[in-house]
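First, the structure itself, so that you have it in front of you.
Every protein chain of the complex appears in place save one, which is left out.
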Amino acid sequence: MRQADIWSGAGLALVALLVLFVVIPTQIESAPDGYVSPRLVPQMMMVLVACLGALQAYNAWRRTPDGDGSLPVTREELLALAKISGVFALALALYLWLSPLAAGIALIAGALIVLGERRIWMIVAMPAGLLLAVWYLFYHVLGTALV
Amino acid sequence: MEYLISGFGHVLNPVTLFWIAVGVTLGYVLGALPGLGKATGVAVAIPLTFYLDPVSAIAMLIGIAKGSAAGSAVSAILLNTPGEPSSAPTALDGYPLARQGKAQKALKMGLFASVIGDFVSTLILIGLAAPLASYALLIGPVELCAILLFSLTFIGGLSGNSLTKGLIAGAFGVLFATVGIETETFIPRLTFGLLELDEGISLVPMAIGMLAVAEMIVQAGNMRALDQQSTEMRDGKSREDRVVTGAEWRRCLPVIARGSLIGSAVGILPGLGASVGSFLSYGATQRASRTPEKYGTGMIEGVAAAESADNAVVPASLIPLFALGIPGSVIAAILISALVLHGLTPGPLMFQQQPQKVGDLYAALLCASVILLAIGYAGQRLFALVIRVPLRLIIPGVLFLCCIGAYMETSSVFSIYLMLVFTLIGYFMRKFEYSFVTFLIGFVIGPNLELTFRQSIQLLDGKAANLVHHPISIVFILLTVVTVGLIARGNSRATQRAEARAGMEKPKEEQLHI
Partner (left out) sequence: MTLATRRGLIAAAMALALGVSGFAPRAAHAEDYPAGPLTMYVGYKAGGQTDLVGRAVAKVLSDQLGVPVNVVNKPGGGGVLAAHELQKAAPDGNTFLFHANSVINTEPFMMKRIDFKPDDFEYAGMITAYQTSLATQKDAPYDDLAGFVAWAKENPGFSFGSLSPTSRMYMEIIAEKEGLDVNIVPLKGGGDMLNALLGNQVALVLSGGIHYKYPDQLKTISALTTFRQPSAPDVKTIEEDGYPLGMDSRTTLILPKGTPREVLEKLSTALKACETDADFKTIVDAADIPIFYFDLDQAKAEMEKSYAKNKEIIEGAGIEPK
């Protein structure tokens, strides 16, 4: 964790400085006289993060090296992140260009497939069951539209 | 009092009881399903308030509110995905308990704490609504500002291994909460020109992304290990692991009592909400404990503290509604329309003009507590089976429900984008051990603190000397100073210990708990 603490602390301090000197001035207008500036709270928070981030990096650097230079994220975890992101990207694309129904099917079936489900009946039954249940609840029982 | 007794006469009939039960069940199930919760319950309830007869509609609405507050503990304990942000502290100890094979024990404690908190708070509502509401009016922005400041000192206890990281996460929580149009100057902040962000980042999609979706992705990455752990772990090997023992009851009852009171107080105060209640209760319990470092590894008291306060907020938030006509929560706002159709206009006149109908309402509230206990108890055996279902089947379903839950609040795909952004943030926060609980506290308390601070400056005419007219706030400011002093003094040693611990490689099993 030592390596990760150094890098994440330093990285967050940099992000905070970036927000402080670039994002806040361009995204928050200054207020007329006599008001508490709308920039005040965001600026305070970013100054705090910049200091704490640096402190965290410094403290971690001072600790004796633990010989554990590996990232706290394992390969499998990154792979899972990538797979599920892909499923979400596909579902969103289908939502925008095809239909919400297609997006729902893609999301559930896609997630099942990337997580290693290989039984066809399950890949068909689960999206069908969930979508039917949601459709029945909203469109029939409640009489409202979801999309 | 006699109205309350005859109220029971009116409520204890099959039709009304049926609708209370429907409401409680619906709320409990929605709360237990990750991604869905109070927001969904509200959307479901609104059409019904127009088509159902008024008594049943009100009873059902109350049931949904109470049920979802209790149900959200189920997914927090079993899957580490709190159904609502207010159950995030429940997961801190509930999930480790479930992983130790004590899921049933944790679920039971969660339910009992919920029901007791709920019942106590309902009794407070019935007995003390009018006097408490008028006291609550004495708490103006100046006092609230000081109270919020004090409650921030609880962040320390909730930051996990490292106070520095906890504070960083909290600061980011405050930053994200400033997005949107600022209330005093009406200048948009950090909206990048997006109209969708004018009203700020909505808590629901943010919390769903950070708490549920991110957790699901982490679990997907450790699927094999977790599934293997689940099969090895024979749930309820011994009876001890399934029930709450007498010793545990003795340890938890004071915790539940404190949680119920904290939850009730938070519910009465304007604009704080259930999350603040459960965070404060958890933080206070941990601070009062003799072994604070054990929290987060499966302390049953943690579950009791969070859940009792979480549920106590719900009836207490009706106090300002009944006594003054001011809706303290979304559920309360919707309740107004149902009450109005019923011929009851919430407010002080309600007690003089319609005492019988108020009695009916109180009877329905008490019945809902009891029904919650019954339904929760029956449902738990079923829900506890979830832990045996392999994750590859759970995760797709949860992801789908999360999308529905995020989408429903605003009916726009923008909420899904928000959810995904916070999923990424939440994912890396987990992996780099930044506490998402302090992030949430910052997000929930930050904007209230800023607003009340701005209000205080105007109300005090810009002079600190005017604080003498606000004794309550002076007390809380002093408390804050003393607490911060104590933390600073006791902290140097604790930090060294914590960082030494963080530096060591942790056993694989513990890493999975996060």
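Chains here go by letter, A and B, matching the order in which they are written, and residues are numbered from 1 within each.
Heads up, the rule we're going with is that contacts are C-beta pairs under 8 Å (C-beta built on N, C-alpha and C of every residue); 3 or more make two chains touch, one makes a residue touch a chain.
Not measured: the values here are computed from a predicted model.
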Selected residue (touches chain absent from view) among B:G9, B:G271, B:P471 or B:G485: B:G271
Option from B:A129, B:M223, B:L324 or B:V444 whose C-beta touches the chain left out: B:L324
Residues of chain B (touch criterion as defined above) contacting the omitted chain: 42-43, 46, 50, 137-141, 183-188, 193, 195-196, 198-199, 270-271, 320, 324-328, 330, 333-334, 336-337, 340-341, 345, 347-349, 409-412, 451, 454-455, 458-459, 461-462
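Throughout what follows, only the chains that are shown with their structure count from here on.
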Averaged-CA centre spacing for the pair chain B and chain A, given as whole angstrom: 22
Touch list for chain B against partner chain A, complex: 43-44, 47-48, 162, 164-165, 167-168, 171-172, 174-175, 178, 182, 184-185, 187-192, 216-218, 220-224, 391-393, 395-397, 399-400, 403-404, 407-408, 411, 413, 416, 420, 427, 431-434, 446, 450, 453-454, 457, 499, 502-505
Complex contacts: residues of chain A adjacent to chain B: 1-2, 4-5, 8-9, 12, 19, 23-24, 27-29, 31-32, 35-36, 38-39, 41-42, 45-46, 48-49, 52-53, 55-56, 59, 63-64, 66, 68, 72-74, 76-81, 83-84, 87-88, 91-92, 95-96, 104, 107-112, 115-117, 122, 126, 130, 134, 137, 142-144, 146-147
